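Please see the structure below; I have some questions.
One protein chain omitted, others in place.
Order as written gives the chain letters A, B, C and D; numbering starts at 1 within each chain.
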Amino acid sequence: MSAPRLDVDCLTVRFGGLAAVDDVSFSVAPGTVHGLIGPNGAGKTTTFNLICGLIAPTGGAIRLDGRRIDALPSWGRAQLGLARTFQNIRMFNDMSVLETLMTGMHANLAESLLASLLRLPSFRHAERAAIDKAWALIDFVGLTEAAHRRSGDLPYGDQRRLEIARALAGEPRLLLLDEPAAGMNPSETQALEALLETLKGRGVSMLLVEHDMRFVMRLCDQITVLNFGRKISEGSPREVRADPLVVEAYLGAKVARSLEAPP
Amino acid sequence: MITRRFALAAASLAAMVYAGAAAAQTPVTIGAIEILTGPNNKYGVAIKNGFDLALEEVNKAGGVLGAPLAIAYEDSAGNKDQALNAARQLIGGKKVPLILGPTLSNEMFAVGPIAVERKIPIVGTSTTANGITAIGPYVFRTSLPESDVVPVTLRTAKEKLGVKKVAVMYGNDDAFTKSGYDVMKAAIEKLGLETVTTETFGGKDTDFSAQLTKIKSLNPDAIVVSALVEAGAGILLAKKALGIPDSVRVIGGNGLNSPQVPLVAREAADGTLVGSPWFIDKPDAANQKFVADYKAKYNMDPDQFAAQAYDTLFIVAQAIKDAGAPNAEKIRDALGKVKHNGVMGPFSFTPDRDPADTSGVVVIEMKGGKFQILK
Amino acid sequence: MPEFLDDFLFTYQTLIYALGVNGLLALSMYVVLALGQLSLGQAAFMGLGAYVSALLTVKLGLPFPLVLLAAMLAPALAALCVGAPTLRLSGVYLALATIGLGEVQRIFFINSELTGGALGLSGIPTKGGLISIYGSLALALIAFAFVARSKIGRAMEAMREDELAAGALGVDLPAYKLGALVVSAMLAGLAGALNAHVSSFISPNDYGFDAAVTILSFALLGGIGSPFGPVLGAFILTLLPEVLRPLADYKTVVNGSIIVLAVIFMPRGLLAWRMGRAGAATGRPK
Amino acid sequence: MFAQQLVNGLVVGSTYALFALGFTLMFGVLGVINLTYGFYLSVGAFLALFATQHGVSIWLALPLAALASGCVAVLIDGLLLTPLRRAKAPELASLMVTLGATLLLYSLANAALSTDIRRFPPGVIDANALEIAGIRITMTQCLIIAAAGIIVSVLLWVMNGARIGLGLRALAERPDAAALMGVNAGALVRLVSLASGTLAGASGVLIGLNYNAIQPYMGEVMMLKGFAVIILGGLGDIRGALVAGLVVGMLETLTAGYVASSWKDAVGFVLLVLTLWIRPSGLFGRLAVKRA
Partner (left out) sequence: MSEPKMSEPLLSLRDLRIGYGGATEAVKGVSLEVRAGAVVCLIGANGAGKTTILRCLSGLLRPRGGSVHFKGRDIGGMAAHRIAALGLVQAPEGRQVFANMTIAENLRMGAWLLKDRAEEARRRDMVLTRFPRLSERIRQLAGLLSGGEQQMLAMGRAMMADPQMLLLDEPSMGLAPLFVEEIFRIIAELKAEGRTILLVEQNAQAALDIADHAYVLQSGRIELSGPAAEIARNEKVVAAYLGG
């Protein structure tokens, strides 16, 4: 097995006396989709925020491709190749779709202040390349018609796609998805799944927090289950949904049965 | 009888013709920059009232150079930039041969240099800070600088009241009160008085209890104050509230020389000493007439700013007459030679364009809401 | 020069200079607002620039370009000190911290012998003028327009819209905030220096809270969709008092009403147009 | 002297607190830094002045003038801020509109009333100072200290105990959800405007009585200090406004008494900047945790 892309090692955070995340370890292998599931309040969102850098851990380590990132602020981690989407979509409302995607390239777009002030050839080339790349992404996520529209005016599903595309624009090493299917109906969820499958096919590593179990079970290679801030189970989708601890704490017998039945 | 009636008719006809001729002439227009709006407009308005009252009299007496005199007012709102715009407007646009004002010393420091640049005489009526006339050879002032008045006040206090130890308070965020303080400090040193403490305050402050409590504990014979009306009245009130004895006099600069002070401070103002080139109850006839006319026209008492403005307009009108033409250069030369006896007393300019005569300065004391000469 | 032109220039000189200086101040406000921060320290930065430049010219007689440079560096340093602690906080806190800076600085100027206290500094020699003022304004405008259409401009707008999302894309939030504040302080300092050298006299009260609010209203009236909005706002608000001069007492009333009506009916400013953010044509690649 | 200085500081601090209470309440519930706030202070002082000049007792004039100032606040909020709230305009727009309104209101007041300072007619209140163990304090000053304490207690009780306070907190946090619960948002907004305007008006009367310097700009002068106090106390924090007001007042007085009066006005702002360095949320404020 190759070295992990993301390695979460004995991660702990306490708020007051309460351990919201307690000694959690897992790792994401390159090119795989890793699921993080658990009941509401189990510490998924907290873990997610710890990895993104919105919360500072009390103990433990987070490594991206072997490099410690837990002391870095969120933008520092983003610059190293950690991209994310948000549970409640966060758009740059006034920007066009194209501009949004160019903003997504911020971390690896080589434009110095001086070059942009003087409109040096290097700046022009960088901008042109960014625009071309943005168009390619627009086509990829199927927003071709909306390229010049104000992103705040797009319908929900399109905003979700745009948000994912924005995260992809920085060519991240790891994509963190926070409940991307929340608020989507089954057909929209299927379209999203198809999009993520394609990404997976391209070798993008992903960490996915999600409640839609069919979605998670189909997409993920590995799943970590949290409850009360601790890891209670880990393994392939098949292993996890068969784990009685998981069934009891999270899935419930009915859902577990329905997942076992082939769709 | 007939001849007399005829003579009267002829005289009045002649007067009408003359007045008509004067009115028909294009008026000689001079400019004035005063604070007519905004928080400090009471100074500007008093000055404008003084000018307007004198202007009526000048024009009733035939105007200047066979034409009526007119004043083009521009508002500075107490703002340096607006004062500058106003001055440029008057000089470049309206082509006035002379400017009255501006109201504040601060404004004069900004406006003065451009008047000098364009060689237009500018006459301050209320700018008492040091260094005003040093701006240049076209800058005049008719107001006695504090440096002429304050030493008189302090010397009188020392001689008549036996003041030896003083505490000093001044508004440190305003050019007028700060330069007043500088003068006071120099005069105190020169008179060999002891300063027990020097306290400052902001022009918009309303609370002076901390400074006065400290002063109370140091037991001075008098408190020397350089403040504008608002803060000055506040200090008098706080002094009384904190129980500083009435025997500890407040000795003020020009800012406290205002009928507003007793209106606000009432009995707490009693005993306040100021030096002044003018005060409302000055007994001479010219002053009595001025006060009566002013009250009749504006329904309120004049203050020293109105009085200075009133005198200044006569001085300026005289200079224009003497110059023989509405020409800035000639007016400037004539101004230097004008001698006038007005409500403030005898007046002429020093070679440095400051008022020459300080004999009119009297030390007055507040008693029962009115200023009277300190006995 | 023909006499009428000479007269015209003389009459409106202060106004013409003020338009340019206020345009620069509006731009200095724009840099901060453009990434969603609010500073009420622009007047203080301007004052620092004015005092530093005046003292260097009057006391040391340094050459003008050097003086201007110093007048930009001093406020930049002040911006670093006051900006750093408030970076973590919302815009309101920066605004209030900068008010604090302004007041402390004003009190310092009032109490210091070096700065002439409340009497201010007078007799500052005239230097610069039309060319240096409008040259700076034009340069600043072009620079901002160029930067707006680049990676930096996009990052700034992203921060204004959603700081969290911008951070997640790798935008170094503290660096941008502090950078913007420093640039804004430098511009305000430059404006202060240029202004001090055309008006010959400065005093501490010129740079108080009222001035800060006026500078803010330039930018808000004009709108911050592009750098041109604030300059437009500055021009309008500088001209208004002069145009409304005949209204005397009711001048400020009208001035205030115009601001109120503009905000209610045009909350995004008079020039609501939003500048594109790409530095090249955004057409599809051929 | 020290005891007297402490009393001086207490009085000054109480006036700051009185002024800041309505200001911070307005921000806390309505979420707007309303620059017209100072104007209501001037309104209160002038209305009480006119009433007492016509022979009305100060004890009647004080509540009436305060309430009338509250009504002016309601009117201005309704005219200027309600449309912006409805249009969900950016928060800076609200700041700007109150800025324009401030210019307008003060210049109208100035044109109508002139900037002469005025004071209450003699004898509206016992102006003599009580002297206890060498410490002098006037009736008005006792009134100011008591008013600050009582108003804070009442506000704290209302916000944390009373039903209406619950509604106000709900409205401040989630206006839409509050409306769904049947909270009449418009009425509560008016109530808050009324309450803070009334507080401003009342403090205007008391400050006018104490310092005898009533003029149209008196409220404007208080605004800068008001900012320092509400930030120190934590924006929207009622208890914080009281404590911060007292701290600033006390420190200013002690600085003037024992250090140098020329630095008195800087103290509050230095404290403000220091607070931002060390405890940015103010003395009591809690920073809301941003959630992804």
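Rule of thumb we're sticking to: contacts are C-beta pairs under 8 Å (C-beta built on N, C-alpha and C of every residue); 3 or more make two chains touch, one makes a residue touch a chain.
From a predicted model like this one, the values you see are computed outputs, not experimental measurements.
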Contact list for the unshown chain, restricted to visible chains
A, D
Identified contact with the non-displayed chain, of A:Val8, A:Val21 or A:Met184
A:Met184
For the chain left off this view, which of D:Leu35, D:Ala48 or D:Ala178 is in contact with it?
D:Ala178
Given that one chain is not shown, which residue among A:Arg128, A:Arg173, A:Arg214 or A:Arg230 touches it?
A:Arg214
Residues from chain A at the interface with the omitted partner, ascending:
37-42, 87-88, 153, 155-157, 179, 182-190, 211, 213-214, 249-252, 254-255, 263
Tell me, which residues in chain D touch the chain that this view leaves out?
163, 166-167, 169-170, 173-174, 176-186
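The working rule: only the chains that are shown with their structure count from here on.
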Expressed in whole Å, how far the mean CA point of chain C lies from that of chain D is 31
Give, as an integer number of Å, the spacing between the C-alpha centres of chain B and chain A.
76
Tell me, which residues of chain D touch at least two other chains?
107, 110-111, 262, 265, 290, 292
Of all residues in chain A, the ones touching two or more other chains
52, 54, 86
For chain B, which residues are in contact with chain D within the complex?
37-42, 172, 199-202, 204-207, 209-211, 213-214, 216-217, 229-230, 233-234, 237, 241-243, 260, 263-266
Report the residues of chain C in contact with chain D in the complex, numbered from low to high.
33, 38, 82, 85-86, 88-89, 92-93, 96-97, 99-101, 103-104, 107-108, 110-111, 164, 209, 213, 216-217, 220-221, 249-253, 255-260, 262-264, 267-268
Write out the stretch or stretches of chain B touching chain C in their complex.
36-38, 74-75, 77, 80-82, 84-85, 88-89, 91-93, 106, 109-110, 113, 118, 129, 131, 135, 171-175, 177-179, 200
